[in-house]
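Only one protein chain is missing; all other protein chains are in place.
Then we have subunit A:
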Amino acid sequence: MLVVDNLHTYHGYLHVLKGIHFEIKQGEIFAMVGSNGAGKSTLLGTIAGIYKPRSGTIVFENEEISYGKVEKIVEKGICLVPERRQIFDDLSVKDNLLLGSYHRYKNDKKSVMEDFEQVLDFFPKLKTMLDRPGGLLSGGEQQMVAIGRGLMAKPKLMMLDEPSLGLAPLIVKDIMNILKQMKKTFGTTILLIEQNVKAALQIADHACVLDRGEIVIQGKASDLLEDEKIKDTYLGISKKERLKL
C-alpha cells in the first residue's frame, strides 16, 4: 500500500533521513520505534507532504506522492495525527472532529454526519464534552479528539506520531486498543510511531527501528519483541533484571 524507497530528507544542512526503505501492507499496523531525534516525525512529515525530500520516492497505492500538496495527499487517503495532538484549542470538540472531514464535507455531508456518530461511538467519553473548547480537555481526552479527528478524514492510511506521549499507562492501553479496533472495524492501515515500545509492538503486525535516520532493524513485530538488542535498548529489560527472572 505504501512503499518508501531510498528516502533522504534534510532540515537545512542537517541530514535527518538517510536512505529510508520500508513497505506497509494494506490493513496492517506498522510500528516504528526509535530514540529522540532519530527522525521519526520528520519521516511522517515527509510522507504527509510537509517536508521536502532531497531524493527518494514515496508511493501510495501505486501513485507517487509529491511534496507540498498536503491537501492532495489528505484527499488520497493519508492522514497524519501529529505529535503533541495539535487540536484546535479554541474550537469545540464537535468542530474539531467535523473539521477532520474538511476535504469531503462539501460533497458528502451526509456520510460525514454518519461518520461523526460512528466516531462518537468509538469515543463515548467525547459525547459528554462536545461543546467544550478543545484546549480545556485533559491530555488523554485531547488525544482522543486528535485520533477522532483523524478518523473523520476517513483515511486509508492513518499515521500516528506518539499518540501516548504524556499519558498514564492505563490510557496508553486504551489508545492501543482503539488502534486495534480501528484496524478491525474500518480496515484502516496504521503507521504508528511510539516511544512506548512494548505497547506498540504488542499490537503491531510489522515494525522497524529507526536509528539516527536509518532503519536498523525491521521485521515481524512479534520477532522484534523477542529481539535481544531491542530488549536491551528499548524495552529497558536489562541483563540484571533477566538474571533475576
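Just so we're on the same page, a residue touches a chain if its C-beta (ideal position, glycine included) is under 8 Å from a C-beta of that chain, and two chains touch if they have at least 3 such contacts; residues count from 1.
The rule we apply is simple: contacts and distances are computed from a predicted model.
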## Note on the structure
Taking the list "Sarcosine oxidase subunit delta", "Carbon-monoxide dehydrogenase small subunit", "Branched-chain amino acid ABC transporter permease" or "GMC family oxidoreductase", the UniProt entry for the undisplayed chain gives the protein name "Branched-chain amino acid ABC transporter permease"
### Query
Out of A:Asp95, A:Asp108, A:Glu214 or A:Asp227, which is the one that touches the chain we can't see?
A:Asp95
### Among A:Val33, A:Ile58 or A:Val74, the residue in touch with the chain that has been omitted
A:Val74
### Hidden partner chain, touching residue among A:Ile20, A:Val33, A:Ile65 or A:Ile87
A:Ile87
#### Entry: Residues of subunit A (touch criterion as defined above) contacting the omitted chain
48, 50, 70-71, 74-75, 79-80, 82, 86-91, 95, 98-100, 102-103, 105, 149, 153
